[in-house]
Structure formats: structure tokens, C-alpha cells
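Missing here is one protein chain; the remaining ones are kept as they sit in the complex.
So that you can tell them apart, the chains are marked A, B, C, D, E, F and G in the order they are listed, and the count of residues begins at 1 in each.
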Amino acid sequence: MDDPFVIAGVELGSRLILGTGGAPSLQVVDETLAASGTAMCTVAMRRVDAGTSGSILEVLDRHGVRVLPNTAGCRTAREAVRTAQLAREALETDWVKLEVVADERTLLPDPVELLDAAAELVGLGFTVLPYTNDDPVLARRLQQVGCAAVMPLGSPIGTGLGIRNPDNIELIVSEARVPVILDAGIGTASDAALALELGCDGVLLASAVTRAQHPARMAEAMAAAVHAGRLARRAGRIPRRHHAQASSPTEGMAVL
Amino acid sequence: MDDPFVIAGVELGSRLILGTGGAPSLQVVDETLAASGTAMCTVAMRRVDAGTSGSILEVLDRHGVRVLPNTAGCRTAREAVRTAQLAREALETDWVKLEVVADERTLLPDPVELLDAAAELVGLGFTVLPYTNDDPVLARRLQQVGCAAVMPLGSPIGTGLGIRNPDNIELIVSEARVPVILDAGIGTASDAALALELGCDGVLLASAVTRAQHPARMAEAMAAAVHAGRLARRAGRIPRRHHAQASSPTEGMAVL
Amino acid sequence: MDDPFVIAGVELGSRLILGTGGAPSLQVVDETLAASGTAMCTVAMRRVDAGTSGSILEVLDRHGVRVLPNTAGCRTAREAVRTAQLAREALETDWVKLEVVADERTLLPDPVELLDAAAELVGLGFTVLPYTNDDPVLARRLQQVGCAAVMPLGSPIGTGLGIRNPDNIELIVSEARVPVILDAGIGTASDAALALELGCDGVLLASAVTRAQHPARMAEAMAAAVHAGRLARRAGRIPRRHHAQASSPTEGMAVL
Amino acid sequence: MDDPFVIAGVELGSRLILGTGGAPSLQVVDETLAASGTAMCTVAMRRVDAGTSGSILEVLDRHGVRVLPNTAGCRTAREAVRTAQLAREALETDWVKLEVVADERTLLPDPVELLDAAAELVGLGFTVLPYTNDDPVLARRLQQVGCAAVMPLGSPIGTGLGIRNPDNIELIVSEARVPVILDAGIGTASDAALALELGCDGVLLASAVTRAQHPARMAEAMAAAVHAGRLARRAGRIPRRHHAQASSPTEGMAVL
Amino acid sequence: MTVDVNGSPRNVPPGCTLDALIAAVAGSLRGSAAAVDGEVVPRGEWEHFPLADGQQVEIITAVQGG
Amino acid sequence: MTVDVNGSPRNVPPGCTLDALIAAVAGSLRGSAAAVDGEVVPRGEWEHFPLADGQQVEIITAVQGG
Amino acid sequence: MTVDVNGSPRNVPPGCTLDALIAAVAGSLRGSAAAVDGEVVPRGEWEHFPLADGQQVEIITAVQGG
Partner (left out) sequence: MTVDVNGSPRNVPPGCTLDALIAAVAGSLRGSAAAVDGEVVPRGEWEHFPLADGQQVEIITAVQGG
């Protein structure tokens, strides 16, 4: 593969990372995995007796997809670190999608708790992929404490509003020494393509696929969009011009 | 094919239509055709002795691509009609991309001349695909006089500014009884995906590919983007929400 | 006044033109006129016995405001010309806001009928202010047939979506030889300020004021916004920069 | 005044706060103060012998304008706290515009240092007005430690890019228990009006006025824009609609 | 005789002129205008403009409008 | 004795070890993990980790999540 | 005799027909077309279309275009 996607020394076969939340059934998860060609999916960690089913892991296994546990629902560094530790014991992976949100209404990351949790988890030997806001300074600090990637939001989780501030994403990319993965806010394929065009190395999305009217079809759309956006980034787009420029010759017109 | 793209009763194998103008060489045209999988390309009609080469037709033949002559450079209905007639004799096709521009600076269509030319060409038995602005009323009138498709601009030719007024494109699509093809203004892959997501049936672009730093790679990107956008349109995207919505369960949190 | 606003040789005391439609009562019209400081208002022409009241004219008289009859509701050049003629006889003014819309759903101008009506009315000695779309070519043609101003829309009538395509408005302004008045689509004060900043000479709005929760207050807001936007245009704004630039000195820092 | 602007119990006569940096001369500062009607201006603290002139204070005195010292150029909480202490001794005010930036290139606030400095200064009895990014969570935390206002950026300092993410500003406003002042990024009058329309209580700007081609005129424009935006916010704008709505009666058309 | 005024039949005295009809319908001549059988009649002609049985008359005035 | 498992009291035999509890609650050891009184217990220690009366045990597993 | 071809004078033998001229100018008949004195001549008529001295002939073909 002439354009590998590598996180913490591990090459992933796809730049599209899927969240499995929101899918109406494991059958739908199964179909979306097949359609998306993804190589890594997130899962949440919850009490065994909360009417949950462990068989999401079987679905991921069947597709040979890497599992990325998240710390969704955690509000403090303490909770997040313990949740990551539980995930490591349960899933035997030291990779974690670190989420520490400030409240249930906005689901926005708490910058202080997030940074504390990231530093502690790195110290505990985790490979930390933090879900963060689009602040370039926080992204920089997360790298300084040793995160393996930074995952800025395009817009709040589940909103489908796309990338609200492309300038910030471009700024994060321009400074990044680790992969940048656009996480949260993707609503449709063009949003995903734009993320890659802005220089993101990958996209992580859940609701846009799992809650679409036809999840598997949208999963296929997202896979194509990520491919398109990456190629476009590498193809060197034409500059934006304020005046028109003809694409047909201006000489050699017949006199009619 | 479960989602055919049909213009005037003819099914085209790709929703991506390429203009060949601006490519530095026929070799590049050849590579972009291969990479794009396009089924139809535009050509301009010019005097034989203007240092021109007829072999663009051979390149199109080699790829089994349909030729769509344009009337680029024409400023009046009279010029455009005669140019279309010459194209019909030269290329033995009655399909024409109708361009009647108001001036060389903006290359914007002249609504009055365009409508007159369209009506006359339909009367002469042509299959008319007009390059138009994004006015829904003009698009409606072009359909009323019998055009086989309408091709509104996203932004002025060659600017790469994308789709400046998505509301107008959506309005044109919502009323259209013929295929709507986004023509002009595409700068990168996400622009093309957006066009399909807005409901356009296809995209016509030239400079975005032929003037990219790596034309063949951008052609491949555009093919993937058009595929992605069409699938996303048919997949039924999630609604835009102003408040966040969790994609992980809110129950079953461990107490840590 | 060092920056006069002149249409057809007549200086108007305000760059804000108000439509009176949509106001819940003449009392509200009276208050909004007072708050806005406008110098010209539009009225519609309707059958006397349609439960209408002529006293809108008395309100305008009381404020010394010029009346600008419109041809709202007309769908053909023929209807619009006759309506303008009736308005001239009724109101003894040869100024007319020319509206020829294509349908009731979009209320978008019909470019062909509009241009025909404009040419005929100019020939009949009218001072024609056409409500048009944002097509720079149509704006140019309306000037060529002798219109005294061009009044492009920002977005469809009554939508409050603001200026959807600022590029087109700037293009119209850059070519205009008559005043350009942004008509339709204004939703709030910043939209009006932006219109002037883009180079428009004035703004015409109705619903944004008459249908606001507090019409008189919004009228005052619009007057201030038009003033602000015009001053800003003339003040020469700073260029947009992609990198930050300090506004405090970078030398002379104390070492602390 | 029926709509007072109050910070920390002090009513200010204008919602427009001016930075004095970037003005080519004190004469220009003098003119912009007069034109703006501002009630508070920021100053920076620098070494006496750095070719600086103390007489900016005389200009502010002459206009009866409150002085708001900033901590511009500080990169750590320690520096910022000491700079604020020096300002308090020098200017005999305990109000401070707290700036702690992460680097000279982006001039973006460092969330961690900013929050630490804010908490310490509040503890030292300062009235703290922090320049922050547009993260609603950081804004909330700054309020929790006792800041008297929050001053989110619209876009980076000096860029004139306006408000890049209105959603975040609206979110900050919706949660705020102290005044929200849009600080940084304003380029022209419509940007300032928009800030107030989004619910900000005031605007702080420097370069947009001091570096405009005609600073005093732009200062007057900004004063009008802030007034317009505030009135519009309080007037209750019309909702955005996707379909047109006539502002003239649809009944009573004459048959012509 | 009967003329159609704004879509409704109306009896008018024989020899009724347009100015009389406008005054009767609109209350005054100011601010109104009329078209007879689709043709606009200039204000100056109203006084001497005789109406004929069965004519279509439109009488309009200014109302609030955008 | 009684331990609190995921918020509910549960009787377990004296000397019950964590691996037995996890197996009983989760059906298998694979894909699950546990914390006792707030401290995460490494998988390798489960077999020999004795439970004491009144301890708070959290047993979690992976579920669909974003 | 002399005809004007694409803006330049060109000598052609008397009785020269359009197909001959196109073949000479364009190298082949395929992919080209012609207008004489502003009127497009259908491909089927070229063979028998006689040229006259002083006529304006436009001969065009397809080139790369947007």
C-alpha cells in the first residue's frame, strides 16, 4: 500500500474507523462492517448485567477488525483511567479512545480532565487516542504528554453538523506529529471527504452510519468518501480563484 | 446496475462527466480517462488550422467514451446554434453541451441567448444539455423548451469555489423532470460528493482534474467522490441536530 | 451630506427602503417609519373593495416618505406593465418597483418576463427599480435597457436567510453603473450591514422588520446597521489574514 | 438607560470596548475614541525605556474612558499574574484583561495556564476578564473560578476572519452567568453586529479599527454596528424559512 | 346599466362617467386608478370617460406591500 | 457471604474467588473485567483473588459504543 | 481560384468540391465539418458541393475543451 495509515507503529487497512453505537442490531453492525471495509471499531465498557451482550466482540472478530475500547460516559480523569484499565483487562488491548466529557448535554470534552487522564494513561503504558475539541493548543498539549493520535471534533457528537471550523482542523494538522483523526460531527460523505482534504489522516464516525436510513449503504459511502478525500489531498487541488478561467481554448473560434 | 444514470434514454456508465480542456497533454487526458472511469467527455470545436490536433477523438475512442461537443466561446444564440450544427456534422452526434456566455471575464451564461439557443436546437433535433446559472426559474424554462438535462454551475468556470448556493441547487433538483448535472466550480472531491448529496444526478468538471498537480489521481478521487455522494444521497443521512446525542449507552456505567 | 444616496437624480435621505407589507397594523407601520428614518416605502396595488384601506398613503405622507409602488403578484410582463400604469395614475409617480415572479412558491423573478417588462416600462417613461435574482448577467441587461437601479435578492422573499451568495452581489456591484439595492432575504441587522459592506448602495426590506417580535426596535436596528455597513465600506476594512497578528507590542516585555 | 451593560457591578456606557494597539499615533487613538463613544479601552504593560510613551493614559483620561490593562505577551500563569499585579500598582485598577497565549504564531490562549492564572488572580482580588478560545467548557470553568466576564475569540487575533464558529458562541451565551464579550477576530461592522445578535453582551476589538484605512470612520461604524446588533437581538428576529413568504397581499389582484 | 367592478356587477346610471364611479367606489379620486376592459385610463380622462353597459372596470388603490 | 455486584447484593460461597464470580456473572472470563472496591484487578490475579463480605464488585464487558 | 479558409486565402483548383478541400486541410473527412459563407453544409452534401471563388469557408474539428 503506497499510502499507509499507521498509528503507534500499527498499520491499519482503512482510514475509516467506525463506532458501533446507535446501530439497531448486531446484524446491522455486521452489514456496516462488511460495507465499510473498516479495520478498527470502537466499543463502550458497561456492566455485564445491564441487559448488554458481549457478542459485539464476536462480530468484530468475524471481520478481523481491531477493537478500540472507549471511555464514553466518563466525566473525570479518575473514572476514565479506571475504565481504560478495565478495558485493558477485558479486551487485552492497551489502546483506548479516551473520552472525558464535561456534561451530557454538549458531550464536549473537558480539557483539564482530558489532559490529566491522557498523561496518566500514557504513564500506565496505554496507547491513547483522545477525543478532543478543535483547539489547536489542547491538541498540541495532548501530543506533548504522549498521545498516539489526536481526534478533534468537527462538531458535537451526534449532531451531523460536519466540520464547523475548518481553520482549526487545518491548524491542528499543520502542527501534528501524530495522526489526526476527525472524530464526531460527520453527517454525510462530503463531510468525511473534507476531513481528509483538510489533512486529517482518518475519520472516526458512528451515528452518521448507524443511524442513517440505510446504514450499510452509508457505510459504503463513507469508505468511498474517505478514499476520495485522501486521494484529493494527495492530488494537489487547484487553487481557489475569484475570477473565471476558461477550460476551452480561446483561440481558433470559427467565424459564423 | 440498480441505480442507472440515464440522459435522453441513454444509460451512461458513470455519473462523472469530464471536460478535456486544460490538460497539459493527450497523455494526461488518457491517464485521467482511465482513472476516472468516465463514460462521456466534452470537446470544443475549433478551426483545423489553429495548431489543433484532432486526435483527442482517438483518445476518447480508445476508452469507448461518448463525445459531448460543447459550444464554448459562443456569445450569441446564432453562434451557438451554428457551432452545434458543425459539431453534429463533424462528430455525428446530436448531443451538445450548450454554452452561451455573456463575457470572457465571468464566463457566466447569458440567460436570454441561452434560452433562445436551447429552443432552436431542440427544434433542430438536438439533445441539448445546457450549461446554466443556478437560477431555478431559468432551469425550469430550459426544461420547458425541451432540454434533455440542466447543468447549473456551482461557481464560475475554473474558480474551484465549489457550490456557492446549495439552496438553489436543491431547489432546481426538487423541481427537475430531467437529470441535473452540476457543471462548473468543482474544486475538490468533497465538492463533487456534495453535489450528488444535494440530489444532482451527475457532475461535469474539467479544471479540477486537468489542472490538479496530479490529474490522474484527482480523477480517481472524483470518481470515488461521485460514488460516495450518490450512495450517501440514497442512504438517507441523519438529520442535523443542534444538541449532541450520545452514540454510547448512557446506562450501565460502572461506579469507579 | 457627504455621502449622498441618489437614484435617478433624486437624493434620498436614507439608504434603508422599507416595505410596508406584513405589518399587523398601520399603527405599527407608523412606529417603524419613525424608528427607521426611511425616506421611501413600497406599497402594493390592489382592488379597492378587497377589504383594503387607502390610508397607508396618509401614514407615508405624515412622515414625508416617498411612495414606491410595486407590481407584487404579477406573473407576466403584461400584468406588470398595466399594474405600473395604474400605480402611476393612482399615486402620480413614475417610479416603480418592478416585480415579475415565476411562481407563488419561490417568488423568484422570471428573468425573461422581467427583462421584457423593464424595457417596456422604460420606454413608457417609468423610473424602473427591478427586483431581480443575483445573476450578474441579468443585472447587466436590466441596466442596458435603462433601469434606474438594480435590486438583487440576498435570498428568497421572506426567508430571512440573508445573503446566500456574496460573490454574486460583489460581482454585480463591481459592474454596476446604477445604484445596487439588496432586496429580499434580509433577516437581521448584520445581514443589512453586510449588504452595504459588499458595496450595495442601499437595502430594501419588509418582513425582517414588520414580522419581527418588536418591529419598531428592529427598524431602529436596521437603520443603525445600514449606517454601520456603509461607514465600514468607506472606512476600508483590514484584509483577512490566515495567521494571527498581535495588537500589543512584542518588544519591551518585563522579565518576571 | 433601559438596557444597561454591567460588568462586576460597574455599568459601562458602551458595549464596544476598544484596544488601542496598532494605531499609528496617539492622534489616531484620540480620534477613534471620540468616534466610537467607547467607555473602556485596553492597554499593554511594557518597560518604561522601550521607547514607550505613557501618554496613552492622558488620552484615555481626556475622554473619561476606563482603562483595562491586559497581560498581552504572557505565556505562563506566573508571568500573567505578575503583569496583572504591576498593572494594578501602575494604574490603580484591579480589572485586568487576562491573556495567556500558547505561542506567538497563533496567539491562541493556553487553556491550562489561563485557567490557573484566572483562579490565582481572582484569589488576589482582581476583576478578571479572560481572553479565551470558543470552547464552551473552558468558558464554563473560567466562570466557576470567579471570572467577571468571559471573552471568547471569534477567530485568531488580528485575522479579521469574523466569527468562525457561531454555534460555540451561542452555546457559551446560553450557559453564561456573566457577561460574554466577543474578543478577537472582528474584521468589519457586520461581524460586530453578529456577535451581539448571537447574544454576546459586548465586543472588544483593536486591529479592525486601528488598522483600517480610516480608523475613526471604522470606529463610528463599529459603534453603530454594536448598537444595531444589540437592538436586533432584543427585537426578536424573524425565523429562517426555507420557503418564500410574500410580503404583499395575495388577494385583491386586479384582472388585467 | 350594469358594469363589472372588480369582479362584481354594479348598477350605474346611464351616462355615468369614470370619475363618478371611482369616487363612488373608492370614496375619493385620490390614491386610486382604474382600467376599463384591461386598458388603463389616464387620470386626466376620467371626467369625460363614459362607461358602457357590460364593461369590465378595475379600480385599485395602494395597500401595504413589500 | 454477600458482595455487591454491579449495584446489587449477591450471595457467594465463602472463599469464592474473583474468577469464579466473573464466570458466574458474565458466563465466561473472555471479554470481561472487574474492579473490587474501585480498584481494577489484573486478569492474572483473578484466579487467586479472594472476595470478602461486603465488597463492591464491578464486572464490565464491551457493548456497542461510539 | 481563391477561397478564404479559416481566415486565410487559399488557392484551389476550379471545380474543387468541399470534400476535397476538407480532406486537404484536415487530412481526412472524419471528425471535421465545414461552413461556407456562414452556413453549415451537411456531411452528405460535401461530395457534390462546388466551391466558388471568394467564398468564406470555416473548417473545424474537435479539440480538448471543458
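A few comments on the model shown:
Just so we're on the same page, a residue touches a chain if its C-beta (ideal position, glycine included) is under 8 Å from a C-beta of that chain, and two chains touch if they have at least 3 such contacts.
Note that the structure is a prediction, hence the values are computed from the model and not measured.
The hidden chain, counted over the whole complex, makes contact with C, D. Only one residue in the set D:37, D:69, D:160 or D:202 touches the chain that does not appear here, and it is D:69.
Although one chain is not shown, part of subunit D still touches it, namely residues 19-23, 26, 29, 42-50, 52-54, 56-57, 67, 69-70, 72, 82, 85-92, 157-158, 206-207.
Against the chain not shown here, subunit C presents residues 246-249, 252, 254-256.
By our rule, only the chains that are shown with their structure count from here on.
Subunit C and subunit E have Cα centroids separated by 32 Å. Within subunit D, residues 106, 108, 161, 167, 242, 246-249, 252, 254, 256 each touch two or more of the remaining chains. Shared interface positions of subunit E, i.e. residues touching 2 or more other chains, are given as 6-7, 35, 38, 58, 60, 63-66.
Every pair of chains in contact is given here: A-B, A-D, A-F, A-G, B-C, B-F, B-G, C-D, C-E, D-E.
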